[in-house]
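Okay, here's the structure, questions in a sec.
Every protein chain but one is kept in place in this view of the complex.
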Amino acid sequence: MDLSLTEDQQALRGSVAELFEKQATPERVRAAEAVGHDAALWRVLVQSGIPTMGVAEELGGGGATVSDLVVVAIEAGRRVAPVVLPEVLTAAALLAGPAAGADLLAGVGEGTVLPTVALRPLRDGTAGPVAGAAVADVVVALDGEELVVLSRREGVAVEPLPDLGGAAIAEVSTAVWSQRLVLATGDEARRAHADAVSLWRVLTAAALEGLRQEALRIGVDYVKDRHAFGVPIAWFQTVQHRLADLATAGDGAELLVHEAAWARDAGSVKAAALARMALLFAGETAFATAAASLHFHGGYGYTLEYDIQLYYRRAKAWQLALGAPRYELRALAADLFAGEAA
Amino acid sequence: MDLSLTEDQQALRGSVAELFEKQATPERVRAAEAVGHDAALWRVLVQSGIPTMGVAEELGGGGATVSDLVVVAIEAGRRVAPVVLPEVLTAAALLAGPAAGADLLAGVGEGTVLPTVALRPLRDGTAGPVAGAAVADVVVALDGEELVVLSRREGVAVEPLPDLGGAAIAEVSTAVWSQRLVLATGDEARRAHADAVSLWRVLTAAALEGLRQEALRIGVDYVKDRHAFGVPIAWFQTVQHRLADLATAGDGAELLVHEAAWARDAGSVKAAALARMALLFAGETAFATAAASLHFHGGYGYTLEYDIQLYYRRAKAWQLALGAPRYELRALAADLFAGEAA
Amino acid sequence: MDFTEHDSLAEFRKAATAWADEHVDPAWVDLEHTTGTHHNPELHALLGAQGLLGAGWPAQYGGTDVDPAYALAVFQEIGARGLRMDGWVTTEMVARTILHVATEEAKQEIVPAALRGEVVIVLGYTEPGSGSDVAAAKMRAVRDGDEWVVNGSKMFTSTAHMATHVFLLTRTNTEVSKHKGLTLLLARLDDPGVEVQPVHTLGGQRTNATFYSDVRVPDTLRIGDVDGGWGVMRVALVHERGTATAPGGPTLVEQVAAWARSAPGADGAPLLDDPTVAEQLARLAIDEEVGRLLGLKVRWVASTGGMPGIEGSMQKLHSSEAEQRRVDVLTDLLGEQALLAGDAGPLHGAVEWALRKAPVSTIYGGSSEVMREIVAERRLGLPRSRPIG
Partner (left out) sequence: MDFTEHDSLAEFRKAATAWADEHVDPAWVDLEHTTGTHHNPELHALLGAQGLLGAGWPAQYGGTDVDPAYALAVFQEIGARGLRMDGWVTTEMVARTILHVATEEAKQEIVPAALRGEVVIVLGYTEPGSGSDVAAAKMRAVRDGDEWVVNGSKMFTSTAHMATHVFLLTRTNTEVSKHKGLTLLLARLDDPGVEVQPVHTLGGQRTNATFYSDVRVPDTLRIGDVDGGWGVMRVALVHERGTATAPGGPTLVEQVAAWARSAPGADGAPLLDDPTVAEQLARLAIDEEVGRLLGLKVRWVASTGGMPGIEGSMQKLHSSEAEQRRVDVLTDLLGEQALLAGDAGPLHGAVEWALRKAPVSTIYGGSSEVMREIVAERRLGLPRSRPIG
């Protein structure tokens, strides 16, 4: 057991924390809300090699572990950075497997291709709303027996959908995304997609965990600073106890996210279940924390001027990109309980 | 709209409140736990005409409305009276319909027959655990197409099951309860049973509501009286706010119970749905209140010497006699939402 | 008990519908959403001109002979069509307060014009430095002859950009305890010392921060006694009523349930066939029924001559906490569909919007903490635990 980051990871955390603090300021986050994507930030991330950092070195990537990627995703989440980082990293992982993806993967590394991933398999030619699709060049998707890369014919525009979290969401259908490149077929396609979605869960859980940490910090700082009835809001026992409960759940969420990453890196049989747990618990805890922090702001929390509303909306939105949590819970139960004979 | 009890109901409440306060003291409640039934209390209730008070006057009953019965059940619940009152009143209602039940009904009125009701239809000859069955002379049950009164052959004993709420629970199977009297068949039988279970919901919700009121009173009195860290426990904001939430839900539960009774008396189409709502919400609120009240007692709440544990156990037990709440919620959704065309 | 709800306005519903059909422009709803302003000046002027605002008021102060029940039915019908009348809600409240405590001069100057729809009054209670603790107001008003000179700022002065007057809670005495040095003044918003800055909110509503620099208010528009402002606030609170919506509209839960009868889940079957969806919607329906009953109790206590202070607090506490539970559950039920706003989402984005609106419910109009305190102290008799301040 070792619950500390490696020295390399600590250094990585320091540098990406600095990057996001500078490049994903609240002003930049607000400015990017309508589009859901900050192209300048994206270029910086490309320069830092982040989009392909999880890809094996022999394929031109950074060879980072999932535990490393989680360190980056936490810092991105902490600044609610306006890029669909978990989707890009997941799409890159899918492109990195089959030979057919090599050119696109190179484009991702060079910043000429912005990819995203459809988390739900296509049904009747549509994947429903997909985060990042409003700005992406390609969407990796599972279409029946095939794992495909979808793209649009030159000049075909995609209509961004107004959404809760400013995540560049668009409907993905094969009518619009009509060009396809097959990456894999059959069981291999399904396994690759399922495995990629599991990676997405861990990375999104990490982003939510970073969001949660910052939402808690914002709330704690506010209640210490702000006075009501002659005392700091922090003096009130109900405020203290609610924050203590959230901090406790938060420590649990943080551990669970790192454990899920470790399980993936270690090839543990529990990796898929832990990824689901991490996403569910990190999402729930992040939303509860952001909602409480917003509430403690009083009326100000409700104004767009304060940052906490940026966190409140994304805490709910990021998790739900995958769909209703009940499906995740059922799948988790199957992972955990149904495997063993009765 | 009139949210007050009638003068007659106020008088009824006064007299039954006095009866239960005298006859269902905490000592008597404790003494009856192993058996789940206080025979002396039962005789007093028979003398007061309570078991058949809901039966029409022309059938020898008291002709009381469901709203009246609710007044009685609330007071019984307030003292966690060791009699299965909702079950008896429900069984009496079932016996009062068909001619075949007349003799038994007369016996209930005279105190020679103690009836109960199997809330779940028999399956493979068994109704599972039934409250009151360990002390009852007859069990009214739905067995396939037939509404039947089950009884045992002379000398056949019934084995009481140790249970959470001290409710004289026994397994009811036709192997032991081998004698049967048919009250109704077919749709009539099913309708009568479903309607009776709906009545049981309202009466049990009322008993839970009485329990809740007393559990709240016990908790509020305790925190005002008891000191910690130099102040009454009531001084702590978390204690105050939790009690305020419970009192608020409690007012809602009280109204919902009375509304469910009113809807039944008025023949409202919403009666069945309101009965389910009342049981679910009264049960949940009663348990939350008893649990909080127990918690505020500190270690004392956990000892059998204090009364609050009597309330904590029954708050959960009474509602669950019907089965898992998820079935009720699904049926409620069907009542509320599925009826209208899409 | 009898839970029958008689519609006391039943006989006026038809006429109210006809009035709205004739006068309410459906485009106003979109306008309200776009601007975030819950006040339509065109509609307001019309209501004033037709005597609807003056229904039931004393004739000597501009009251009209329009039947007040008919007017209320019209207001409710307007609400049912998705329009809010926040400008009238605050104007009415202040006008009633003026009738109770102000000088004859103020009554004559303000009330008839308000009832004609020409004067619109907004509330200036909360300040950047106060919140639930309204009595901590720091805005200074200093007497200068027949006038008061006001300096300071107010927060959450909704509708100020569409109104003529603001009802200001000012501090006129700093030598006494905080509740005792307050005075209410009615200032003109077109005073050159007033600056109105928009403040946009998560739920889309526009409110304002307002700034006051040597704003002059004649003493005739002082509402109530000097340093007696806290008492005047209490009078005003009694007159806070809002325009209840007409009965019968489906709740958000009912709308979602109706939609879920045909909308497919991940397995292609209707969402309502999913046991979890059914259970959760049933739970929310119980919450809504409890909220309805707590509201009924408020009306019942009021109808029997009581002051439903505790009951009102319970209803407020329950309904706002229930709103937050509701949106949390509904967004999870809808999954990715809950993220889509406006017409991109199901039910025109009602659930997405509900999630953005919900946070303010436990703050606005008395925070849940304040409501719990009232219930704890006044219903349960628990000791006051918060600092005197």
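Chains: A, B and C, in written order; residue numbering restarts at 1 for each.
Here is the rule we go by: contacts are C-beta pairs under 8 Å (C-beta built on N, C-alpha and C of every residue); 3 or more make two chains touch, one makes a residue touch a chain.
Note that the coordinates shown come from a computational prediction; the quantities given were computed from them, not determined experimentally.
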Note: the excluded chain touches shown chains A, B, C
Cross-chain touch to the chain not pictured, restricted to A:Val55, A:Leu105, A:Leu122 or A:Ala234, is A:Ala234
From A:Leu19, A:Ala118, A:Val197 or A:Ala249, the answer for touching the chain not displayed is A:Ala249
Residues on chain B facing the left-out chain by the touch rule are 120, 123, 128-129, 161-165, 167, 169, 227-231, 235-238, 287, 291, 294-295, 298-299, 301-305, 309, 312-313, 316-317, 320-327
Logged for chain A, residues touching the omitted partner chain are 1-5, 67, 220, 223-224, 232, 234-237, 239-241, 243-245, 247-249, 251-253, 255-256, 258-259, 261-263, 266, 274, 277, 280-281, 326, 329-330, 332-334, 336-338, 340, 342
On chain C, the omitted chain is touched by residues 274-276, 279
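As a working rule, only the chains that are shown with their structure count from here on.
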Centre-most chain by CA centroid is C
Chain centres computed over CA atoms; the one at greatest distance from chain A is chain B
Rounded to the nearest Å, the gap separating the Cα centres of chain A and chain C is 38
Touching at least 2 other chains, the residues of chain C are 369, 385-386
Each of the following residues of chain B touches two or more other chains, namely 236-237, 241
